[in-house]
Every structure is written in structure tokens, then in C-alpha cells.
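One structure follows; several queries about it will come next.
With one protein chain withheld, the remaining protein chains of the complex are depicted in position.
Chain lettering (A, B and C) follows the sequence in which the chains are written, and residue indices restart at 1 in each chain.
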Amino acid sequence: MKLNRRNFLLVSTAGAAGGAVGSMFSPLSWKLMDDSSVWSQNWPWTPVPLDGEVSFEETTCALCPGGCRVKVRKVDSRPVKLEGVDGGPVNDGGICILGLTALQLVYGPARVRTPLKRAGKRGEGKWVEITWDEAISDVSEKLAELKGAGQSKAVGCITNGAKGVTSALFARFMEAYGSPNHYWQATAWDSYEENIQRTLGLNGSAGFDLEKADYILSFGAGLLDGWGSPVRMFQAHSKWRENHDAHVTLVQIDAQLSNTAAKADKWLPINPGTEGAVAMAMAHVIISKNLYDRGYVNWSTTGFRDFFRTVQTEYAPEKVAKIACPVQKPEYVKKWTEELESRAIAFAKAEKPLALAGKGNGDRPVSQAELNAIQSLNALVGSINREEGGMVVIPDADKYPWPPVVLDADAKGYKPALVTTKGRTKYGASNLLSNLPKAINAQHGGLKALLVAGANPLYTLADTEETAAALQKIEYIVSFASQMDDTFTYADIILPDHIYLESTVDVPTPPGFAKPVYGLAKPVIDPVYKTKAMGDSIIEIAKAMGGTIAESFPWGGFGDAMEQAMNEKWNALDSDGVYVNEDFQPEKEGIRFRFFARAGMEDRISLQGSVEKYPLVITPCDTIRLSTGALADTPFMVKTVSDTKLKKRELVVQVNTMTAQQYGFKEGSQAILETPVAKATVLVHCSEEIAPGLVGVPRGLGHIAYDEFVGGKGTNYNTLISPVQDPATGFDVAWGIRAKLT
Amino acid sequence: MSGPEKTQQNGATHKKEDSAGVFAMSLFAAGIGLYVSLFVGWLVLPELLYSKQHQPIDFNHAIHMEQVDGCTDCHVFRDDGTYAGAPTLSQCIDCHEDVQSVEPDPEDENYEDLMKQYKAEVKFVEEYVANDKEVPWLIYARQPDCVFFSHAAHLNSEKFKVLEDGKIGAPPVEFEDDEEPEDARCNMCHMAFIKGEAVPFGEAESLPVYEENRITTYSRDIWGRNFSGFNKHYYDSAKMDDCAQCHNDQRNEGKSKDACFVCHK
Amino acid sequence: MTETQGHGNQEGHAPGSKFGMVIDLDKCTGCGACMVACMAENNVPTKPDETNKLDTITWMRVFKLSNGKAFPDAETCYLPRPCMHCGGKHDAGHSPCVSVCPATATDYSYKTGIVSQIYTRCFGCRYCMGACPYHARYFNWWDPKWPADMKNYLSPDVSVRMRGVVEKCSFCFHRYQRAMDLAYYEERELEENEYQTACTQACPAGAITFGDLNNEDHMVYKVTHEESEGDEILRGRTPFRLLEELETNPKVYYLSGRDWVVKAGNASVREEAKAVKDTGGHH
Partner (left out) sequence: MEAAYQKIVRLESQLHPLGVQRAPLWQFVLWMGFFGTILLWGVYAMFLCWFKGLNQTNMNDSYGFALWIWADLGVIAVGGGAFFTGLLRYVVGKDPLKYIINYAVLIGFICYSSALLILAIDIGQPLRGWFIFWHANVHSMLTEVAFCLSCYFGVLCIEYIPLVLENRKIDEVPIFHHTSHNFHEVMAIFAATGAFLSFFHQGSLGGVAGVLYGRPFAYRPEFFIWPTTFFLFTWSAAACGPCFTILVTKITEAITRKKLVKDNVVELLAKIAGWMLLTYSIAKIIDTLYWAFVMLPKHNLHVLDFFTNQSLIYSKLGGVPWILVVEILCSVIPAVILVTKKGRQNKPALIVAVFLGSMCALINRWVMVLQVMAVPVLTFETFALYFPSWQELATTILPVAYGVLLISLSHRYLPVFPQERELNPV
């Protein structure tokens, strides 16, 4: 045989064929085929969660003031999920969309994992990691330097509200340090506090016995859109639906078909900003038909005569319909007016009627005029401090029984706060954060240093440009943020806070809850990163500064301060995590409600921008799926946001189909939304859920920081608007702004 | 090189004898190919496919079984009914806070074995107990993430029957007074393969070598040691088919398969 | 006896449970807690952009229905949609998806009535997705990712799905497995309500009731069987199911006092052909 090319080819083919046949009878091909499929079932880049012993630990959620009792499910020491605790006084087993996702705040990419110091220019995003010792001494040295230079009033502090031990510690620090510039951003609940002082002369916050009320008039309060303690509200709503012996009626008076309006028994659409006038018109009906509670009005109110006269002359429903009815077609106006009247009558005739206010999820203040009008309705039907189903005043808690603040000469000296206003509030200038940027930019002194604790002013304040300019002027910004939030980008040094699961946090009575409840979060997991509770950070800063400041903070740590602050509640809180004052009775003796005659229309807050240039009005849309406060959405929450609110990276605005047609837009059209303060590219969603002439802008989008899941999505509502001051309080009560779509 | 025409001419003259030669050569080549591929498949592949790893501590089950009452004394169930698997350091420390055994005397009868045990314990105490470090045991029976296995169900279910020698298809063992030892149940699936022999773990004096499939990361005990995939005993392997077979035979009395979600998660 | 009670009595199968759900749409506020509870419970990943609702994995998805009328007569209603765990014609386990899967990667359990999905068996042909009229099935178009340390919160009870396979709501079957584990350990039967889905547990409005449709004592049975006393929940409303007319036999029942919502559930009873088309896709 010759080994030529052909034969060689033949022989090798035969060999290969033999090999092929052999491989069929050897495990090689079969085993490798099987193994490769098993490999695809266990790809090394697909994570395998570690197994272990499951345990549950209870705590109180501190992500919002809602005060829900939650439990964390742990696998060994690893938290894997949050669930509601059955029997929790506020939430009884329920949990909200934010509470469910707290672990994404713990482990997410936006978490600040260690103290940081700015390395590059502001906003450049360059940071160096520093130790806690370095961070504390950096801050205390800077503050000591300013104080030494007689600049103590040039240090500002922004906290998240007035309530709670952490805020109190920061307030105390500012007092000892000698600066009057401690601020927080007012909400609808601050408005209620102010109104309670004005109408009832009490220091306290508003509570609503919604579970027992049987006829609820909601003036724009997004009861199911995050208002109050959200889980409690959902449960109250379900109770209304279950209560078929005495059906509970919810009437939503709202500019748009919000979720609350959609779930209400009746939605009465109005033009935004006319809530007060509509309330006055209802008062007109109730008084005209003689349906008001004479006993209450005669014995427990003052100023009724003036009120009566104003209402009778100026707030006839027909008159109010001219400004408040969203569709000015005669037949519809007639229908609308009849509806208003019949609802007012039903309200007055109900056994336990209750009227409430709130501007969507309630984190925006309400004007005193509007509140006066709405509270007048409650007074007319006697639902203020009523036994059941009414509005009660939860008295302010006593001051924490801490030793008095030690003041040095500098701190004792009077210094005016940077923010001044014509209005007056219970807390002085403190809850007028909305006026701070303007004050800083107004060039008189300004601030040299700012502590930002639990707040995110760059995001939450109206007119972002103004806020940014103000922040830019401050030399030294200290952020205590746990997440890389919007304000974080302007900070010079970060002292990252724990997430509540890692620390001790108190949760005072949730807004709107009708009984004093106090919750305590206790650490249920070990701190995952190098973070520290804000309370501990400020105590350590105080101690590092020495002198009277250190003397004012005599505690070993935040835990001690907390225990002392909680006083007689501590034992209950320590063991159960929650304290409920079941015996609470609202103060009634000698309490008189004061009617304000000038309540509704005259004081209607007018908006910036001319009608000619800006024919449309922006009105915000709130949904519980979008966090609007200092804390942004979590990745899971963003995932649930509708594509009629956010599409890719663009904000979607709601426009009535007719209005859209009028301006030549179709579903999904791109448009420029322009207001007197800003411009943004948006997409148009044609909707029947909003009145013609309005542009519904979802709040809670457009964060400039955070991670790829949360940041850079849409436009922040606050960048589009500018603050409008309530003449009574100075709060920012802008309910929208004029705009145009091109 | 010769052109095609030339080959053709050669072919004409030598066609007959040449084709016989070519045929023989081809046959031979085919045989070689067959042999090589069988050799590689059956003998070389298993050696390449599995990594051989030794346990961090050569644990002696047999000695420990003298001290405790059955497998679940150490391989415990938690209160929620889940099975905890290999004991944790905290369990071991109950007895082994310090070295328990005495260093054997070279005169001893089985000095080498005793020395091995002694060294293992010293290693355990020095490396793990002293440093409060969990022992990274290699788990022979570790199932992939997609599998749910309830030890409680298998330990307590009346439908689960211990079969003679753990043989597939063998009759159930009749226990006196229904006093079925729990170890018998464990041994239905968990046996130690030491030097090719299946030994109940409770009697094993050392731990088998842990073999891990380099592609799938499965323990060899899961896919089965028999490379052809044929098994005689339930404990020979623990693949899905094996579970399904047992569920068919025992749980459903040969009538049906179970739903996927019984064993998957 | 109604038709559905025949369930679990298939030839060769012992009578079993038939887990199902009743969702009160009048209570549902569309808050999204069920969706997120499901994601957290079942190790569902998140992508940076989830606004394309046709490629985002939401086992539990809340639809927003609209009555199609113009402002101010518009009405909307939220409708949570888990997997319906269809029993198919005559409830014989011939679900639209199960019968089409070529590799038996999904099956119907006669012991629980639950439609499974075995991710490691699935090879991603997506035929089941085409078969499911509810769009309850989702494909893993991407490798699942948990950036930073987010994989630390993954639950070991549910296996993580690799790219290229279909997944869907399992009625939190792993919770049944855990409950059964305990029941076996304590050598007792499973108690009603010991097994609840994550969405049921999380729903702050209490709109979801989950249980065994074969258990005459359970509320879901009472609600779904006319002759029983489910009045308390029903309040004159008739439970309906989505696309009942197709004989998919879903195990999720809905309640609504609003006529147009009930009509939106089934094309065969709808008022006008296009009146109820969702105006804006996913909500």
C-alpha cells in the first residue's frame, strides 16, 4: 500500500470514524454534554444565597415618621427581608413599599460606607476615605475656629423636623454653640400645628380618628398617597370598605384623579388652590341650611358672627364655582354646584363627619387661610375634640428631661436668625428652611458652615437653582447622610449615619395618629459599614470641642441621651419597642375654636408667572411609590414607578387629552416644560385623570445623586417651581406654578 | 508532489492489492480510534474532571458515634424544622474547648491511628477553636441552589422506608417493634465512599476524599461515582433522577412522579 | 358541588389542596407593596432602567384600569396580577403554559394546584410566555445583578434565576415548603394560614386573601362558592376571574363593586370593545 494523499485521507477518516463511534460508547461526549448543562445551571456569576438559621427581630421603622412596627428576617446574621409586625399599634401587620425595601438602603450602591472628605472640586464627586477620628476632629476644629473668630452665628444646621431625640441633640448643639440658625422644612403637619395654636390656642399636633369617622371630606389630602402614616391610612380605608353597617363615605376634593380620588366614594374635581374657597362654600351651605352643630358653635367657638357674615355674602356655591369648578360649561357647573351642596349637607348630617387638608402626601405646608376654612367645617359639625371620629389635638411632648444646656458668654448673647419673615410661627424661624437659600444669597453675612443632618435641602426645597447657589456660598458643609443624596454632592465632609436597623432611633407619634404613640428602633443587625449614628456623631463633635459645649453633652453616647430623654417611657420602649398612651383624652375644658372670617378666597395663594406667558398650571402628583422627602426611592420602588411618570430618563407629565391636542401633543410626545424659574424636557402623557389646563408633574423623581437605579431619572418637581410665602406663617405654600408646554 | 492524473494512473495498475491494503489499514485505524476514544472517555476523563480535596480536619465519625446518640445529636434540627447540616464550631466547642485526647505513646498497639486522631484534634483546637473560626467542611451531599430538601420529611415520613442494604428495588427492612433507628434512614442516602467501599458515615474512621467536578462544581457523590451513571443503591448518587425514582417507588407507591415544586425552589 | 371542587380528584392522585387567592379590588389602593414584597421575597433583580414595562420582571404586577371616560367622569382601578395558577379546562391541570412546555420545566401539582417553574430545567424557548394570556411569565433577558453588596440580602429559600430562563409567581411555594418542613418536624398536619404568600402578608390594605379553595372552612372557599357564607367579604359583589371565558380556570378571584371593572375582566362581558384599554401601559 502506498501512503499517498488519498490513502492517508482514507485511513485518517477511518480512524476518526472509529473514534467517533467509540465516543458514543464512552461517557466522554455524554458526560460533557450533561456537565455543560449543569454548568449553565450553576453559572459562577449567578449568586447563591447562603443558607443558615432563620430568625426574626422586631424593631420600629424609622424611614418615615409613620412609626410602623417591623420585623427583619435574618439568615444567621444576614438580614434578608422586612415584614410588618402583627398587632403593631400603627400598622398591625402591614408594611409599605418603602419599609419593605430598607435593605436596599443598607446594601445599595448609594450607601455611604465610611467617613469621606471632599478631594476634588465641589460636585466633582471625588472623595477620600478618612477615619472617624479624623472626621470628628476635622468638624470640631472647623467649628471651633469659627467660634473663636466670633462667627458662631455663621454656622447653620438643617435637621429633619423638630421631633425626635436626634433633632433635639442637634438643636442643643446649636444652642450651646451659640447659633440661632437651626432649621427644618415645614410640612402640612407644621401648618396644622400653627393652625391649632391660632384656632384653639393649644400647643399640639393634629390627630384624626379616621378609623371611626363616617363621612370624610378630604381637601386634597392624598390619604392613600402617603399622607400621615401610610400603612395606617390603607388600613383605615379598608375598614371603611368593610364597614357596611354604616357605610363610610370618603369625598375627595382634588384637582386630579389621584389614587385617593379614585378610591373615594366621590371625587369632586376642583381647580388647584381653591380648596379653601370650596370649604367656605360648603360652610355656606351648612350654615344656610341650618345644619351646623349649634351646641358646639355656641359654647365652644368664638368669632362665628363675623364668619357667618363673610360666608353668607362672599362664599355662595355659585360664586365659588366660578373659580373652583374645573370645567366652565354651564350644565357642568350646575351639576358641580349641586354636588358640592349635597356633599356639604351629607357631611353636616353625618354622625361622625371629619374634614381634613393636606396637599397630596402632606409634606408640603398648607396655607393658614385654607386650613382655617377647612377647620371651620370641622367646627361647624362639632368634630373638633369629639369623642370619636373627630380631630384631636395631641399635646406637644414635654421637653426631654436633660440637664440644662451650659452656655458660654458667646452663646448667651442674642443673635438674630438669618431667616426673617413677616409671618410668625410657633418655632420662630426654625421651620422656615424654605426661606434660607434666599437669605443666604441676600449677601448679609450668610453662613460659613452648615450641618445637614437627615435632610436633603438641595432636593426638597423649591427652586433648586437658588438652593444650589446658596450651598455653593457656604465654605464648609458637613453631611450626616447615609446615602449619597443630592445635598451630599455639595458636602465637604461626610459623617455617614446608620440605617435605623443598625441603630437606636426614636419615632415620635406619627402625623395624624389620634393617640400618642412612641416607637423605638433598636439595632437588629450589626453595622454593615463604618457608619455611626448621627446622635453619636454630634455628641462626639461636642465632646471634641470641649468647654461648655462638651459640658452640655454629659452622656457617654447617644444611647444614654436617648434613655434619659425617654424617661418614664424608657422601660416600655426598651422591652416592647413601642409605647402607647391608651388613656389619652384630648383637652376639652375651656378650649374654644376661633373662626377666622377672612378664610378662603381672598387669601388664596397666587402663583408666580403671568397667565399670558404661561397659560398652563403645574400641579404636583403624589404617589406612595415615589418618595418625595429627604430619602429617595429605593431601586425596587423605582421599578414600580409607572411608565406614565418616567420613561427611560425622562419625566412624563400628565396633560388632559384636550389640552394636549390644543398644544399639538400626542401620547408620548416630547415637549419643553417651561416655568418662570426653569425649563425641562418632558414627555407628554395624555390623561383623563387631570383637568384641562393643568400639567401634572410627578414628585419624587429627578435626583441628581444616588446610584444608577435611582439617580438621573426624570426631573425634580422642585427645580420647576419657586417658593411662595404664606403671609401668616412664612411657610412655602406654593401649590404649583404657571407654565407652558412647547 | 504528484498530480491527480498520476494517481489515477497508479490506481489503474495497483488497484486491487492496494485497495485491500487500504482497507486493512483503515480497519486498523478505526480500531485505534475506537480504542483511544474509549480509553480517554472511561479512564482519562474521570481523572481530569474531578479535583481531589482533603477535608480541613480528618474527622473520625466512628469515635464520635460512641459518645453521642445518633446522627441528629450533632447534625441537629432547628426549632423551625430546618436541618442545620454540619455542626458549627459552637457545637464542637462544647467538648473540644481544649484538646481532649492524650498524646499517644509510641508503644501503643495502633500508635499510628491514634497519633492521626490526636493530630487532627490538635489541629482543630489550634487552628479553629483558638481562632474562633468555622471549619470549612467540604459537604459531600451539597445540593445545588435550585434544590429544596426537607430532612424533616425524610426522617419523619411514614412513607419513607428503609430498604435492605439501601438497594434500589430491595424489600423494606422489618424492624422489631417498629424501632427503626434513625441512622438507618440517614444511611439510605449518606454513605462514605472510602477506597471504593461504601461505609455508613457513623462507622467511618476517616473522611473520604472530596471530589469536585471542575465544570459543574458538584460533589462527585451527587452525580454518582459510577461514571456510566448506573447505580445499584440509593446512596450511590443523589441526582434529580434518583430523588424522582425514590419518590415514585416509595412516596407514591410507583403510581406517579411528584410535582417539580416538591424538591425545587 | 361546583366544577372547581373536582380538583385534586384526578385519577391516581390523592385529593389535595387547591391554593388560591381572592383580591378585593375595592380595597386595593395600588400602593405597590405587593410587587415589592414579592421582589424582596423571591430574589427578583432590578436593572438600572425598568421603565420598559415589557422587559421588567414583576411576578406580581399591578395594572391600572381605566373606565375610558373623559375628565371628569374618568375612573381608575388597580388590579394586582400574580400568576393565576390556571387549572385549565375542568381544572384538570391542563394549564395553558404547562401543556406547551417542551422540556417539562413547568408542571401542575395536583397536591397544591400550583404551577411550578423549574429554572434549571427551563432552556428558554418562551413558548409558555406565548401561551399565557395574562403575561404572568417573565424572561430573564439579562444576567441578574446585585451591585454593591446587595446580594447579601438574597434569601436562600428561593434560588436565583440565571439569564435565559422563564420565571413567574410561585405563590411563594418556598413558604409552603418551610411550613411543611416544620409540620413534618413536629409530626402534625399543616394548619390553615400557616402558609401565606409574601404579597398577602405585605398588603397594607389587607386586600389579598390566600388559602385553600378546597377547604370549606377557609374564607377563600366561602367567597368563591355562592352557597357558602362569604357575605362578609362579598357584600353583594360577585367574584370574577380574568378571562374566565377562555376556560383557563384561574385560581385568582377578584372582587369589585364597580360594574366596569368586572366587565374589564372578561372580553365576553365587556361593554364596548375598546372602552377599557389601559390608557398608559404599566402602573
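As a convention for this text, a residue touches a chain if its C-beta (ideal position, glycine included) is under 8 Å from a C-beta of that chain, and two chains touch if they have at least 3 such contacts.
Computed from a predicted structure; not experimentally measured.
Asker: Going by the contact rule already stated, which one of C:S17, C:T46, C:Q117 or C:N140 would touch the omitted chain in the full complex?
Answerer: Considering all chains, including the one not shown, the answer is C:N140.
Asker: Which of these, C:G32, C:P82, C:P96 or C:G113, touches the one chain of the complex that we don't see?
Answerer: In the complete complex, the chain left out is touched by residue C:P96.
Asker: Residue by residue, what part of chain C touches the chain that was omitted?
Answerer: 52, 54-55, 63, 65-66, 79, 89, 96, 99-105, 121-127, 129-135, 137-143, 162-166, 242-243, 245-248, 264-270, 273, 276-278, 281
Asker: What residues on chain A make contact with the chain left out of this view?
Answerer: 6, 10, 33, 36-37, 39-41
Just so we're on the same page, only the chains that are shown with their structure count from here on.
Asker: So which one's got more C-beta contacts, B-C or A-C?
Answerer: Of B-C and A-C, more C-beta pairs in contact link A-C.
Asker: Between chain A and chain B, what is the separation of their C-alpha centroids in Å?
Answerer: 57
Asker: Let me have the rounded angstrom distance from the C-alpha centre of chain A over to the C-alpha centre of chain C, please.
Answerer: Each chain reduced to its C-alpha mean, chain A and chain C end up 32 Å apart.
Asker: Residues of chain A that contact two or more other chains, please.
Answerer: 41, 48-49, 51 - these are the residues of chain A that touch more than one other chain.
Asker: Residues touching two or more other chains, restricted to chain C: which are they?
Answerer: In chain C, the residues touching two or more other chains are 120, 159-160.
Asker: Touching residues of chain B toward chain C in the complex: what are they?
Answerer: For this pair, the touching residues of chain B are 77, 80-82, 144-146, 148, 150, 152-153, 155-157, 255-256, 259-262, 264-265.
Asker: Quick one: in the complex, what on chain A touches chain B?
Answerer: Counting only chain A, the residues touching chain B are 1-2, 4-7, 10-23, 25-29, 31-32, 35-36, 38-39, 41-42, 44, 48-49, 51, 53-54.
Asker: Give every residue of chain A touching chain C within the complex, in rising order.
Answerer: Those in contact with chain C are residues 40-41, 43, 45-52, 73, 75, 78-84, 91, 93-97, 100-101, 103-104, 106-109, 111, 224, 230-231, 234-235, 237-238, 241-242, 244, 257, 259, 262-263, 267, 269, 326-327, 332, 528, 624-625, 635-644, 646-649, 656-657, 667, 685-692, 707-709.
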